[in-house]
Structure formats: C-alpha cells, structure tokens
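Written below as structure tokens is the structure these notes are about.
Every protein chain except one is present and positioned as in the full complex.
Note that the chains take the letters A, B and C in the order they are written out, and that residue 1 is the start of every chain.
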Amino acid sequence: MSTMLEKLTINYPYFFAVILLVIGALTVLTRSSLFKKLFGISIMESAVFIMFIAAGNIRGGTEPILNGHNTGAVYINPLPSALMLTGIVVSVSVNAFALALIMRLYKTYGTTDADRIAELRNEVTDK
Amino acid sequence: MKDFILKRISAVILPFICIYGFYVILHGHISPGGSFAGGIIVGLSLIAFATVYGMEKARARLPEKVLVLIESYGTLWYVIMGLVGVFKGVPFLANKLAGVNVGEPGTLFSGGLILLISVGVGIRVASTMVTLFFALVEDES
Amino acid sequence: MMSSAAANMPVLVVIAPLFTAFVLTTLARRIRLVEGLVVFTGILVLIGSGFLAADVFNKETALIYQIGGWPAPWGIELKAGSVGVFFLLVASFVSVPVSLFSVNNLSDEVGGKERTARFYVLYLLLCGAMYGMAVTNDLFNVFVLVEVATLSCCGLVSSRNRPRAAEAAFTYLILATLGSTLILGGIGFIYIITGHLNMGFVHDELNRIWQSEPHVVWTSFSFMLVGFGVKSALFPLHVWLPDAHSTAPSPASAILSGIAVKGYLICLLKILYNVFGYTLMRAFAINTILVLAGSIAIIAGAVLALMQTELKRRLAFSTVSQIGYIIMGIGIMNTKGLSGTLFYLAGHAVAKAVLFLAAGAMISASGRKKISELAGIGRKMPVTMAAFTVGSLGLTGIPLFSGFVGKWYLILGSLESGSFFPAVVIIAGSILCAAYLFSVVRVAYFEPAPDENWKDPGLAQKIALIVLASAVLVLGILPDPFLELAGRAAEELLALK
Partner (left out) sequence: MFYLVLAISSGIIGGLLVAAIPKDKNRMRKYIVLIFSALGAFFCWRVAAFVFSGESVELSIELGSLNLYIKPDPLGAVFGLIASTLWLFTSVYSFGYMAGKHKQRTFYAFFLLSLGMTVGVAFSGNLLALYLFYEMLTFSTYPLVIHERGPDAMKAGAKYIIYNLSGAGAILIAIIETYSLAGKLDFTGGPILAGLSAGGLNWLLALFIVGFGVKAAIMPLHRWLPAAMVAPTPVSALLHAVAVVNSGVFGVLRVIYSVFGHELAGQLRISAVLPWIAAFTILAGIIIAARKDILKQRLAYQTVSHLSYSLLGAFILQEWGLAGAVMHMICYSTLKITLFFCAGIISELAGETRISKMKGVGPSLPVTMSMFFAAVLGMIGMLPLNTFWSKYYLMKGSVAAGNWILALVFIASGIINAACFIPIVVNAFSGEKVRPQSERGARAVLMLAPIVILVVFAIIIGLYPGIVWPGVEAVVNCYF
C-alpha cells in the first residue's frame, strides 16, 4: 500500500493527466452542447500533453539550451516539449475548424445544442 | 471600439509586441520559443490591432489576398528550403550536408537553413492566426 | 539530378501533393489550371511510386530514408518497405481517376470556383498525408499525418455548402479528434517506457522490457486500437462514417471510403507488426481481438447496409463492413492472411471508389438519392451503371474480380491458422454484400425506367469510371505482381518477431 502511495506521489502528473482525460472524454460524450464537446476535446488533448511533458521532465534538470554556462548539468528531455508544441498546433487548427463549423450550424439552426439540431433537422426533412 | 486610452496605449505597445514576436522567431534556434511561438505573438498583435481599431481598418491593412499569399508562400518556402538538399544530391531538409554555412553555435546566424525556415514559418503562422480570427469574426464563413 | 530524385523518392511523393496544394491556394480563380495541376500531380506521384515500388521490389529490402541526413534514433526516418509501397501504389493510383472525375464537375456540388479550388487543396493535403502514412517510420509522424488527414477529411466532408454537411463534419471532427488524442496517448505510453519514437527502435526496446510493464503495453494497445478504430470506422465506433461519407461530394466520398480509412488501417498494421511485433501480439491475444472485432464489423456493417434506402448511405455502411475484413485479416497472423488482407485492401479501394463515383454520377444526373427511385437507370446511363456493376462484382468477390483473390487468401490464411470461424464470417459477409449491392443493380437494370432525360456524365468522368472499373478487373484477372508485392509485405511484417 505504501509503495502504491509512493508511486502516486512520485508520478502525480500522470494521475492528473488520467483524471483530465476522463473528464474530457465524459464531457465529449455526454454533453449535447457543441461548445462543451469542443471543450472536452481540448481538455483531453491537454491531458495527453501533460502526460508527455511530465515524461520528459527530470527533477532538478536545467533547460536544454547550449549557452556556455550550464554544460554538464542534468537537463530535461526537450523532445516531448517540442512534440507537444506540434500537438498544440494541431489542436489549435482543430479548435479553429470546429468553431467555424459551430458558427455555420448556429447560423442555420440558431442553436448550438446537438440534440436540438437533430430535432430541427428531422422537422425540416419531415416537411 | 472608440476607447481613446485603449487606442493610444495599444498604438504604443503593439509595435513592441510585434517586434518581440519577430525576435522570438529569429532566435528560435538558440533560445526557447521559435517560429510557432513567435508567429503566434505577431499574429496576436495584429489581432489586437483589429479588435482595437475595428475590422474595417484591419482589413484595409491586411487584405485577404495578402494573407493567402503569405500563407501559401510561407509553406512553399519551407518546402523549397527542404528541397535545397535534394538539389544538392543529399536528403530532404539536409542542412550542413547540403553545404550550407552553419556558423558558430550559439550565435544568431548559426543553424544554416533553420533561420530561413523559421522566418517563413513564423510569418505563415502569424497570417494563419489572423485569417482564422477574421474568418470567425466576419459574417460570411 | 535524376539519381538524386530517385534517391529522394520516398520524400518526394509526399512533398509533391503538399507543394501543389499550396500552389493551388494562390490560383483560386483559374479553375482549369487548378484541375490540370491536380491531375498532373496525381500522375506524377503515381509514376514516382511506381518507380519506388519497382526499386523496393528489386532490391528486396526496405528503403530507409533519413530526413536531413540524420541517422535513426535522433533523426526522423521514412521507410519505404513493401507494405508502404503497396499502399502508396494503391492510394496514388486511386487518387488519379478520382481527381479526373472531379474535373469540370465539382462547381455545382460544392458551389463556386473558389470553394472548388479549396476542395482541391484539401484533397491534395489528404493525399499527401496518406502517402506520408505509407512511408513513415516514426510514431509521432504517424500522429501528425493522421491529424493532417483528419482535418482535410473534415474539410472535404464540409465542402458542400449544406447544414447537413457541417453537422456531419462536426461529428466527424469531434470523434476523430477523440481518436487521435487516444492515438497520441498510446504513443505517449510507448514513448514513456521505451524512450524512442522510431518504430524499429521502439520495437527492439519494447520486446526487451514488455514483461516488466505489461499494463502499460496493454493500455497503449487499447488506446491505439480505439483511436484507429474510430478513424477507420471499426464497427461500434463507426457512427460518424455514414453521415460523413454520404453527405460529402462524390469524389470526396470516393477518396474517403476508398483510401482515407485505409491509411489509418495501414498505420494500425504498421504499429501492430512493426512496433508491438509478432510476439507481443500473440502474448496479448491481440490477434483474437482483431478477428472478433472484424467479424462483428463485417456482419453488423452488412446488415446495416442492407437496411439503408439511400444509395450513398448504403455504400458508406458497406465500407464499415469491408473494414471488418481488413481488421480481421490483420488478426490472421500468417503470410497468406496478411497478403490477402493487403490485396483485399487494394481491391476494396478501387471497387469502392468506382462505386461511389458511379453513385455520385447517378445521383447528380437524376437528382434522386433513394435506391428505389433509381429504377431503370442502368439503361439510361449504361457506362456509369456498368462501372457500378463491375464494382459490385469486385466487392462481392466473384472470381475474375478484385475481391475474390483477397477473400481467397484471407480464407486460406484463416484455415491455415486452424480456425474455421473467420472463413464462415467472410462468406456470410460476401453473401450479405451481394444482397445489398446486387439489389441496386437489379433495380437499375430490371425495373421499368421513368421517362426522364438521365445521361451519362462527361468524358473525363467516363474515363475515370472506366479506368477504375478496369482496375477492378485487372486486379482480379492478373493479380500476380500485386499479390507478390503483398506477399513480400506480409513476410516483411512477420519477419519482425
């Protein structure tokens, strides 16, 4: 039990990541508001980013920059951060695209609620 | 937006933000940040300009055509820089292998093609941010 | 210069469509030029991938390409192995007639010249991402390419100016991003325990240490499976597909169903065999899971397809069913089964492309979506419907058509692996497939036609249909070179233990 707790305290970023992931996934799947779905996706993505960056972190490490006076010191792994930068770029474009789509839907249906949109659509097709 | 204070202050601050963005872009290979982070800063300065001075003015200064051109050529620039290696008979995106002078590590003009690529990508990111903003704010989408 | 181009072929085939895509954005109004460039690029890439395939085939080893000249654990690698070039060949082949089909045909469907140009930009980005997936050998690049592909797919789906399209695109976007987040998570887990992103290095490291971290491997696998499952519409995760594929413009549906979902499957295939490897797959019984998931998808997809009344929706559900075959085949872990899967993938790519294009031509000519309303269209649009029939025969797996060879090897593989169950499911799926496709053919040929002026589409469209339909036949009648390449690919996948 104590080892379990120990693991928990050492690896707390991962637990945060998992909790965020679950929150995000739940939001995406259960909320009917299109905006909330989008927020859920963003939260999930952030969770994964946190996981990656935590993996690259070394406690007491310095920044991995070659500037002449920290050679030899332990430095953190820069690769996950660089990768997550790309991940953030991707997430920005996803968000932008999703917002554009939400706007288009809002203009057509006058609402951003997925259930309501489904109802309205059925009414339109029924006619 | 007709707020006088906001307009004056942003008139003073925005150029500096913009320049700071370029600084981040140019120093991407020797310090934290880089073309994406810098590009975002530049882009945000332009977006701030649009929010403060209104869309018409912003549109007049940043017509859609120019933004599209920057976006396309920014990406093409990257590819062309990558193809330098191919033309020299070494792999794509080769830097030192392609015979480019990579300079002394730690100085601004080091890293060969990286700096050139950074500039291209940086302004591309800036223009993309602005385009996205315009696309979402303006009526037709 | 030529030798340099040949040596750089793995990256050039990926760069070419991306390059053209961004050239197109500056040519918005000159639609003829845009279309010409798209088709030209497609042909160029096809020739390039042909050379690449010949090269890999003759050398009998995978071609490793180091971007920037940096060797593997530090640099990013491209690996043009037999699996990669096989898919590259298929994807680049299908993309040419599909783009030819859209020539002079799209403006009505997507509305306006500028939107058409934007459509082509997204189309080329998707193609580039697909070719990239074929040759990438780096896990993070897989994620990036998957995202590029997803976003361009969403763009293509929403390119029609209809609220329905926006809705389908939004659902697709949310679910696909959920999927890619899971994929990224899966990659993260692997990266955390191995410290590598290059597939070869990850494989070696993973096989050394997996016994100490079984849970992480297991989690990573399930993340990957669900992530790629969402993207490639594996049965219970397929909910986005019918809407997305049926509301998109026809060339987009053709490329989405024919190629895009396959790209994700190729990624899954590469990750399972090149990253996890044979031993791990056996140890975690991944093959059983895949066979089961595939079987459910085959039957459920086919039954759902049978229940649809709209032509394009039926074809979309048919894709759900056909994906099941490929997933099942990935789980049949022997040479015959895997080469059958790859061949089946190729056969389905061409057959489904021709089906969607023909369906699109019929729908736009008649303005009717329902199958029952298309009675007698076979006599009014002979070329289109003949192509559709050939596609149906190919998908159903009648001998002399593309699907048969794939099914033959899938069944052979499953019988050799000692299980009888997949064979039965494959046959049941084929019968259902015949039921849902031939009922369309029956309605089109054997029911009285209304007195309407329906006509075959223009010359470019006809050529596209004929090229794809003859590809279905060629794959069925002369499968040898492709089969050998697929066999090589299967051996290459199984070589890593």
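Note that in this section a residue touches a chain if its C-beta (ideal position, glycine included) is under 8 Å from a C-beta of that chain, and two chains touch if they have at least 3 such contacts.
All figures in this text were calculated on a predicted structure; none of them were measured in a lab.
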Exercise. Specify the shown partners of the omitted chain in the complete complex.
Key: C
Quiz item: Of C:Ile43, C:Ile289 or C:Ala435, which sits in contact with the chain we cannot see?
Solution: C:Ala435
Exercise. Looking beyond the chains shown, say which of C:Leu27, C:Val216, C:Val303 or C:Ala423 touches the absent one.
Key: C:Ala423
Quiz prompt | Touching the absent chain when the full complex is considered, from C:Ala6, C:Ile47, C:Ala285 or C:Leu400 | solution = C:Leu400
Exercise. Spell out the interface residues on subunit C facing the chain that's missing from view.
Key: 398-400, 405, 407-408, 411-412, 415-416, 420, 423-424, 427-428, 430-431, 434-435, 438, 442, 445-447, 476-480, 483
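We take it that only the chains that are shown with their structure count from here on.
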Quiz item: Linking chains that touch, what shape results: line, ring, star, complete or other?
Solution: complete
Quiz item: Relative to the centroid of every protein C-alpha atom displayed, which chain's own C-alpha centroid is closest?
Solution: C
Self-check item: Separation of subunit A from subunit C, taking each centre as the mean of its C-alpha atoms, in whole Å
Solution: 28
Self-check item: Centre-to-centre distance between subunit C and subunit B (centres being mean Cα positions), rounded to whole Å
Solution: 35
Quiz item: Which residues belonging to subunit C are in contact with no fewer than two other chains?
Solution: none
Quiz item: What residues in subunit B touch two or more of the other chains?
Solution: none
Practice problem: Report the residues of subunit B in contact with subunit A in the complex, numbered from low to high. | Solution: 30-32, 34, 36-37, 105-106, 132, 135-136, 141
Exercise. Note which residues of subunit C are touching subunit A in the complex, please.
Key: 140, 143-144, 147, 151, 154-155, 158, 163-164, 166-167, 169-170, 173-174, 177-178, 180-181, 184-185, 188, 191-192, 197
Exercise. Please name which positions on subunit C make contact with subunit B in the complex.
Key: 1, 3-5, 7-8, 11-12, 15, 18-19, 22-23, 25-26, 28, 65-69
